[in-house]
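FYI, not all chains are in this one, though none of them got moved.
Each chain carries a letter (A, B and C) given by its place in the written order, and its residues are counted from 1.
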């Protein structure tokens, strides 16, 4: 019951975060295809924000599908995660509008690190309100993906000052890993009866 | 269960996409009816965006009403569809603010083509997680409306460089077809017991 | 089932329409209380929009609480109603920023007339999918409030060119009537078992 409202509220925030950058897309006054060229950075920012928002929405969706109980701590950890996620459009735009300059790329890495860290904290808080043998805990406890991502982002920040494009490559590589949300979790969810999970 | 959250998240995005253009409607400083005239293109853009958003919301509503199972693939196909849909206000505004010039009209056709293509992909991904004799598959498999729309939009793009108003006529004609969401699906949904569908 | 999504989507649109004007409230650069004075028209617009949106949200809430079945026609009638409602912030702002001038007040009356008309159409479409003895039909069929409001708004439009403040008085008087959503409906809803209604 509680969970339903947590999901609804998160979805509202996800929807705003994901679509916020489309507000920046102002149609050009000119009528040639080339007049769209100056919009490319804003458009790319929108695409990247949309993908990042979508990737975390899907992972969040699976995480909560396996959740049986929520506490005040879970609500707060969820809000903390949504806060960091809501900063992604800002940092994406800063990178794109400055043609992948070092400082914005480094700042982007810090923001992405915080998103994954806060997502991991949300998982840890969820573990505390579940039994040790709950589906959620058994599958997500190791958190290899989360730990690997945080190490990768932590490395990409200093690298940005030498080769910002290498850092961007790291960000996109990590994004691809998250594209496939815990398949093990999805298979387990499919095996279990939905009633049993709730 | 899964489906409920997919619907809620989609509705959040639909609501933002549909109402985004009303943010562009700034009240004029003047107090005559004629001061509303310069707002007509923005207003028409809003009306068109609202109608397109509504048409696809209703079709999406019927599609998911007949859906019994969702997978990660369905979530991604849905996000892809929502991404293309979210670009419609931008392209509608570009057409209206430039009095139906060739390039914006052609770009609009490409955007509409992508919306219908991504909607068809969503249907195809849904077919994969349903049995061949599921209501959804039996009725929507042929996809005549989707195929016809894509052909019409593909033709309207080159036509826009000769007669942009003819292309706009094609877009509105296709819109009218989508106005009536798969009636066959609706009748079938009504015949079936809701419990049986879920 | 269907109804749940109709409500969720409407709520998303209501939330955007109701809060849209708060985006216009920019904090002043000055730090005296008097620097808030130029914001008063925008603030009043926000209050009025918030109240109008709230009044119609509550009536809409009661209407759908008594609804047992929805059809495509209901979805469309609902979208039509939400479209007109979404124009209210624009017209409210035009009136307030021009200190209740004749033309904006007349335009406001036309917009309010359309909101009530589209709400009545939604009711009529709902009647068609319900039995003649359904709670909804029995109580809302006469539509005295809707008819009275439309007549009042139709009179207030020409009056605006002579005495715009009289028209504003009419709008606020009608608003007060709608403040109390069909009490008869609410009492009937309370008497009925929720399960019986669904």
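We adopt the following convention: contacts are C-beta pairs under 8 Å (C-beta built on N, C-alpha and C of every residue); 3 or more make two chains touch, one makes a residue touch a chain.
Predicted model only: the values in this text are computed from it and were never measured.
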- Per this structure file, total copies of the shared sequence (3 shown): 4
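By our rule, only the chains that are shown with their structure count from here on.
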- Would you kindly tell me how far, in whole Å, the mean C-alpha position of chain C lies from that of chain B? 26
- Item | chain A, residues touching no fewer than two other chains | 12, 15
- List of chain C residues in touch with chain B within their complex: 1-2, 4-5, 8-9, 12-13, 15-17, 20, 23, 71-72, 75-76, 79, 83, 86-87, 89-91, 93-94, 97-98, 101-104, 107
- Which positions of chain A touch chain B when the two form their complex? 4, 7-8, 11-12, 14-16, 18-19, 22-23, 25, 27-29, 31-33, 36, 47, 50, 54, 57-58, 61-62, 64-65, 180-181, 186, 194, 198
